[in-house]
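The other protein chains are all here in position, but one chain of the complex has been omitted.
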Amino acid sequence: MKIMTCPLNGPRNITEFQCHGEVHHEVDPTTASDKEWSDYLWMSNNTAGVVREWWCHTPSNYWFLAERNTVTDEILATFAVPADGPLGEVK
Amino acid sequence: MSQQIARQGLLIDGSQKIRFTFDGKQFEGVAGDTIASALAANNEWILSRSFKYHRPRGVLTMAAQDANTLVQVGNEVSVFADRHRISEGLAVRAQNVSHSARKDSGFIMNRFSRFMPVGFYYRTFFKPKGIWEKVWEPRIRAKAGLGTLDINEATDGYYDKAYGWYDVIVVGAGPAGLAAAIAAADAGASVLIVDENPVIGGALNYARHNGTNDLAEKVKAHPKIEIWTDAICNAWYADNWLPVIRDNRLHKLRAKQVVLATGMIEQPSQFRNNDLPGIMQGSAAQRLMKLYGVKPGQRAVVLASNDDAYGVALDLLDAGVRLAAVCDLRKGGITGPNRAQLKSRNVEVLDGWCIWEARPAAGHKHVDVVELAELDEMGKAGKLRLRFDCDLVCMSVGYIPAYQLPLQARGKLSYDEGTAQFTIHGQDEAVLLAGSVDGFFDVDSCITDGLAQGAQAAVNCGYFVQEKPSRLSRPALSPNHHRPIFPHPAGKDFVDFDEDLQVKDIKNAVADGYRELELVKRFSTVGMGPSQGRHAALATAMLVSKETGRTISKVGVTTARPPVTTEKIATLAGRKFTPMRRTPMHDLHAEAGASWLLAGNWMRPAFYGKGADDRKIIAEEVLNARNNVGMIDVSTLGGLDVRGPDAAEFLNRMYTFAYAKLPIGKTRYLLMTNEAGTVIDDGVACRRGEQYFYVTATTTGVDRIYRNMLWWNAQWRLDVDIANVTAAYSGVNLAGPNARRVLEKLTDDIDVSAEQFPYLAYREGKVVGIPARVFRVGFIGELGYEIHVPSRYGAELWRAIQEAGQAYSIKPFGLEAQRVMRLEKGHVIVGQDTDGMTTPEELDMTWAVAKSKPFFVGKRSLEIRDKALSTRRLVGFSLDQMPSSALQESNLVVKGGEIVGFVTSLTRSPTLSKVIGLAYADREDATLGGRIVIRASDGSQHSAEVVSPHFYDPENKRQEM
Partner (left out) sequence: MAAIARSPFAGRVNSNHSRALAPADVIIHDLSPNGRTGFKGVGTTDWLTTKVPSIPERPNRATTLSDGSIVARLGKDEYLLLNGRKSSISLSAGLDETWASESTTSASRMGYPLPRADSHSWLYLEGKSVPEMMAKICGVDLREQSFPEGEIAQTIVARIGAVIIREVGVTSEGLHLLTDFASADYLWEVLEDASAEYGGGFVLNGRQ
């Protein structure tokens, strides 16, 4: 079983976490066309390589970001959500 | 031959007799014996019958690595006879036999083998269509399978699991493993060494080696080393996560570094009848002699292609076994200390000879004669033959590394044609290999390698090592023969003992076009038996390589997956951890005779009391709430405190309705859609303050909704705090025309009059002295109060309400009655009346969607979905009475032969005395007075009238009293 390092709780078994998918390229719902909006909703990049993802440490309900290589399943880095500014989505 | 003199072996106590039975026959062994060693000591060599041809099979490895030794012990199937130790009265039976291992009528299959070529099942049983399921499968199933399990007799042992943590875990306690453990522990690391055998030492305990060493003693005395024997490391998982089975406990261990010193597995040679009892690996004979004090035969033939074979021959001589012949597959230039020693004892060796055929004694129970053939220039069996009588054949022709764990740890296998050797490389960086698994063969170099790798493991953990020894380079010579395969025209030259596969089966699989090893495996089933190709993988690779003209490296071996060896379902199950939640009123419900329902993991009363007819009990609960007053435990309802300057804005974004202008002391319905505009939850928002909402969510949805809210706000970063207080508040819904009178008696500081506490209002105050959050809701359609108090006081509140309500005929009602009443009222349950596509529009709930808001989750999608409405809507329907083929929830709504919807809720309404329900129907039929057709489970069709879903009190007079 893999170990993931939570920015708040430290290294834990991966069973303590849930993955919530890639950090999306932000789409403004007020200006997006129907096509752009449905692409945002239903199309996934499914990137082979480094992705930035949402993860949640479930016992503490703590959300954070992780960079993971989907080819090697290597977790490269985890970090707290910045207080403001962009979440740094992977294109 | 009975053995009169007390046996002497490392693992046994020859003085302590133990009696057991095999196939009903009484045997005597000694303490420390395995089933196989005890039977061998009694000259009983047949342990099982082979899978397909029911050929007698006996000891091959004495290392619990082959299927030959699988037996049934009591009600436990497929137990390794060469691992399981005997105990007084142990009842052992052979598996896969029609009578016993000695007498098996299934042996007739042996004669039909030529009619059962490889892929036989694939080719034979699939035509005509349907015949497999009807005819062949039941018959083959009756023949197939190992052992018999009586599930009624299964002993319910105590199995559990435990986590564990170490700096370094060493798997394998042979010379390399012991040395690695010492080196790592000396550097300060906490070390666990795991070995499947009863004692540490590995090959040191049975193989010939120079001199003695004190590794085992050092390990035992080391304070930093923990030793687990009889423990099986059954897999390697990511980040050095090792499941180790020890007795009835599965240990889930985590190591910073893992040293795999798993050793190597001796390989058989392929010749005709190479599976006869009495034919075994050289190491198996040594184990029998050294560990168990069993003389493996009287007259032996030894097949050699390395110096270990001569060690076996010497050991046999020392044990009093006569050597009928020693032949070596090699020719010329052969050296080795054991060979020299054997020669010095005047034993003749036939160099350049192979075993061509083994022949059984009458009855096919044991090897009797061996025919040797001289090898020609090409290494093939030539015409010159010699025959020897014998009752034992020992094979020492080479090894493969025990590569299962290294390959699971992402290692790759290469084959060196020069040394006829598999080598492993590229495994996970926190996994080190040590000793013979990595190509070091003699004891001294294994120890040197273990010391180096153990020190390296400690360094990798961050410990300091003064002078880290470096590894030796791999030796240029190996004990492996490049091709110990001698196909016989009459076959029975087994490659895979588990699956009864012969040389020609592998060749034919390739000839049939299955050139890739993974396909050969699936077609022929090679390597799919209990021994998982330990003795078949190399020979198969050699054969496929030759047939396809590719290198063995290119052909490779099949993927190694967990588990390494057999494991019990009970081990995997462990203890039962099924969390269940109880409300503070649980014991009171139990006293009142509640029948229970699970809502998520909450236990909720379905209804109270016992009777012949549950429906009647539920109807009485309904009618009492409608006519007098009822109470229901709603503690399981989700509760969230949403606080902060942006609290209203947050709710505006999360839910479809508008909350910014909701006055303090009022409640408003909550409807939540996901980003796709699908309804996913509902509840009520109570405004406690300018910056404080108390929000309810569905029992089963709240944890998900809470987590989801935190996720959204991790992006929005609004100034709001959200707390899940579900368990902290317990609640009672007090409902019915007498509800106000009951509540009046319980509170001094809340004015419950209709004017001061109207429908949808929220109040705080004390109820029986307990601080309470009270709000008026109408879920079941009656005058109702929802009273929430801190959970510590839940039971007190329940009791007080019950007492105060006595004068008004109060009765508790359960979840079933609540569901009936909410359906009578036409209130949907999210999850029951909605599915993964439901929009608010389909539910006729656009009143709860504030389209003028700039944003809410799902808004953009609903705008798109509004442009092209779906073909369905949720409608109410009613029938005067239930048809004889009773309708059920999930029955289909059909129209013109097409499915247009389904029934989501259905009940016989006690209040209205008719059948009512909600269903998705064609939008065109969703008008009052229209008709829909419901198909019952038996296929009959029933017409129902479309009516308002608000079946009961459509003007809402009762709930707004």
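Per-chain residue numbering starts at 1, and chain names A and B are given in the order in which the chains are listed.
Assume contacts are C-beta pairs under 8 Å (C-beta built on N, C-alpha and C of every residue); 3 or more make two chains touch, one makes a residue touch a chain.
Every value quoted in this text rests on a predicted model; they were computed, and no experiment measured them.
Visitor: Considering the entire complex, write down the shown chains that touch the omitted one.
Guide: Over the full assembly, the chain not pictured touches A, B.
Visitor: Give the residue, chosen from B:E675, B:D721 or B:D866, that touches the chain omitted from the document.
Guide: Checking each option in B:E675, B:D721 or B:D866, the one touching the absent chain turns out to be B:D721.
Visitor: If I consider the whole complex, including the chain that's not displayed, which of B:D368, B:D428, B:E547 or B:D641 touches that chain?
Guide: B:D641
Visitor: In the full complex, which of B:A795, B:A850, B:V894 or B:A936 touches the chain missing from this view?
Guide: Answer from the full complex: B:A795 touches the omitted chain.
Visitor: Looking at the full complex, which residue from A:N13, A:N45 or A:N69 touches the chain that isn't shown here?
Guide: Of these options, the touching residue for the absent chain is A:N13.
Visitor: Check each of B:W602, B:F693, B:F813 or B:F951 against the chain that is not shown and name the one that touches it.
Guide: B:W602
Visitor: Just the residue numbers, please: which parts of chain A touch the chain that's not shown?
Guide: 8-10, 12-13, 15-16, 57-60, 62
Visitor: Hey, which chain B residues sit against the chain that's not shown?
Guide: 160-165, 252, 575, 577-584, 586-587, 602, 635, 641, 643-644, 719, 721, 723, 725, 727-729, 766, 769-771, 790-793, 795-796
Just so it is clear, only the chains that are shown with their structure count from here on.
Visitor: Name, in rising order, each residue of chain A that touches chain B in their complex.
Guide: Chain A reaches chain B through residues 1-3, 18, 20, 29-30, 32, 34, 37-38, 41, 54, 56, 58, 61, 63, 73, 81, 83-84, 87.
Visitor: Quick check: in the complex, which residue numbers of chain B touch chain A?
Guide: 237-239, 241, 252, 254, 675-676, 706-707, 710-711, 714-715, 717, 724, 854-855, 859-861, 864
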